[in-house]
Structure formats: structure tokens, C-alpha cells
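All remarks here apply to the structure that follows.
One protein chain is absent from this view; the other protein chains keep their places.
Coming up: subunit A.
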Amino acid sequence: MRTAGPTHRFPAMGEHAIEAVGLHRSYRSRTGWLRPQRREVHAVAGVDLAVGHGELFGLLGPNGAGKTTTIKLLNTLLVPTGGEARICGFDVVRQTREVRRRIGYVFGGDRGLYDRLSARDNLRYFAELYGVPGREQKRRIAELFELVRLTGRQDDRVEGYSRGMRQRLHIARGLLHRPRVLFLDEPSIGVDPVAARELRQTVADLAATGTTVLLTTHYMAEADELCGRIAVIAGGRIQALGTPAELRHHADGRRVLEVEAYGVTDGQVAAIRARPGVREVSLAVHGAAQVLGVQSDAGVDVQANVLRELGGVRLGRVTARQPTLEDAYVAIVNRAAEPAAVAGRMPA
């Protein structure tokens, strides 16, 4: 779904809920006080997107990939340094107010609320800001408390709320003015599994009723379950875009070997990575154990080699399986990291 460069013409107004062409944003930062050094970070370096009305679209990528920056460019909090974007046909730079009326923005974490006010007062204030008519406010706020299951706690001060409750209040706040497009930046961060499941249900319901949702997350399962389409972004560029099933093809022709181990060293990981047929190696910690994941070409049996490299390390279960969306994601991101590391030093 890549479109041409900045000369590309937009399709008819309103055909897409979110459109971006050649979106670019760099940050200038100064380091040092006496001898200031200018540094320029290209956080978003040419992103093209077209998200249809009612679509649930996922934005995945490693830390610092430019996900939050992309969202802030689309929701008018930042002005792009290049390219353009429209929400429901309105330009994010010139028609800011029209855009703001139609969007909601929810970010993860516990900031962004008035802690010393009650949840109800928080919503009342934002309802005023968004111009929700006085008659409707009460009904709408009650409705939203019901939706995010905070009824009964709505008059407590937010400072006494748990992470998950704040997150739900955030979502209620984002929905006050019935936005057409909702931006969710890591909404499930720090939320327990049960609450996260409820949250996914809420998001899915919203999309089902026609709200367009742009979601970022670090949880693959969440993206897999919710999103109709996913864009993987790294180094400020979209590296892959498609349905979860399409993205899984990036790991086609591979197999994954998972080894439970205790005390694998970095040197051993490097040695395994250098073995013929091995594509990706990852090492995760699960409780006391490490889980070594080795992606390899399907035609090559690397198990014997891997186990030889791990000689002397206490091992647990060894399993071979088909690749998942997460494996595909790792493959895409790692592939992007190699040439980008070189190209990054020579700004285009």
C-alpha cells in the first residue's frame, strides 16, 4: 500500500479516515551548555499511510521507532517538518480545529489527568473543553463510566486510582465527544491481563460501531487479535504493512527452535547466530529460566548445532514450532536495523 512521493494527489476527500503522505518529523536538540552541539533526530522519516473509516489499524515497532511521534503528527500536537496528513479529509496543519473535533487521544501510563479532582470532575472539565452541551454532559458521562466500568468510583479522587482504573478513565475522556478517529498510544501498558482483555473488548466494540482506531502496542498478541492491518515501523519508516496473516509471511520458510536454559552467555548467543542457516536469535528471561529462540531456514536442521554450542549449560525443554506474528515482527525489525544502521549516518 505504498504510495508515491509527496507529489502524490490525495484521493477524494473523506475516502480515508487517516491519510499521510511522505510524513516527516525531525527533532532538534542541543547538548552541552558552553559549547552547544546541534543534533537532529529524524524521528519520522517519510511515512505513508491510508487508513479506512472504521478500520482498526496497528502500529508496531521497537522503542524509539517513531510511533508516538507519528501519532502526535496526526493528532495535531506536532507540526510535521515534511509531508502532509489529513484526518477525515481535514489537513492536520491548516484545519487544526476541524481535526481536533473529530479525534480522541489516549496514551498509556498514569499521566494526563487531574489527580486531585474526582474522575467525574475530570470528565466534566474535558466535556466543557470539548463543548459537549450541558444537557447532554450528565448522560454522556454516566454512559462512559458504565462503558469503562468505573461506576461507583466516579466521585473518588483520581490520585487514589490504580493504573488500570486511570487507563480506563483516560479512555472515557478520549471518547467524551464521540470522536470519529481514536488514537491509542500503548493503552495497555501496565494493565493486568484481565483488565487488558476488557480493554481489548472495549476497543473492538468501538471499531465495530464505526470508530476508526489507530493503536500502538508492544504486545503482539494484542495486535494480532485486534488489528485488521498492521504497519511495522522502525527507524522512522514503515518496514512492512499488511494483515497479521500477511505479515506472518515474512517468517515463511523458517522454523523456530525454543530452548529453555539456565546461564546462557552472550558469547554463546553470538556463536549460535554465526551458525549456517540461523536467521535470528533472541534471548528472553522467564522467571529463573532463559528462553533462547532461534529462527532458522526451514530446510536446515540447526538443533544439533545449537545444542552443541550450549554444551555445559543446564537445559530445560526444547521445542520446535511454526513461526508466529512475533517471529515475523522480529525478522522485519532486525532486517530493517541492518541497512538502517548504515543509512542512518547519511541523512537523505
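As a convention for this text, a residue touches a chain if its C-beta (ideal position, glycine included) is under 8 Å from a C-beta of that chain, and two chains touch if they have at least 3 such contacts; residues count from 1.
Note that in this section contacts and distances are computed from a predicted model.
Visitor: From the list "Cytochrome c oxidase subunit 3", "Isovaleryl-CoA dehydrogenase", "NitT/TauT family transport system permease protein" or "ABC-2 type transporter transmembrane domain-containing protein", give the UniProt name belonging to the chain omitted from this structure.
Guide: Checked against "Cytochrome c oxidase subunit 3", "Isovaleryl-CoA dehydrogenase", "NitT/TauT family transport system permease protein" or "ABC-2 type transporter transmembrane domain-containing protein": the hidden chain maps to "ABC-2 type transporter transmembrane domain-containing protein".
Visitor: Touching the absent chain in the whole complex: find that residue among A:129, A:204, A:270 or A:284.
Guide: Here the residue in touch with the unshown chain is A:129.
Visitor: Given the contact definition stated above, which residue among A:79, A:208, A:221 or A:274 touches the chain not shown here?
Guide: Here the residue in touch with the unshown chain is A:79.
Visitor: Looking at A:112, A:190 or A:293, which residue reaches the missing chain?
Guide: Among A:112, A:190 or A:293, only A:112 touches the chain that is not shown.
Visitor: Name every residue on subunit A in touch with the hidden partner chain.
Guide: On the side of subunit A, residues 27, 75-79, 97-98, 100-101, 105, 107, 109, 111-117, 121, 124-126, 128-131, 157, 173 touch the unshown chain.
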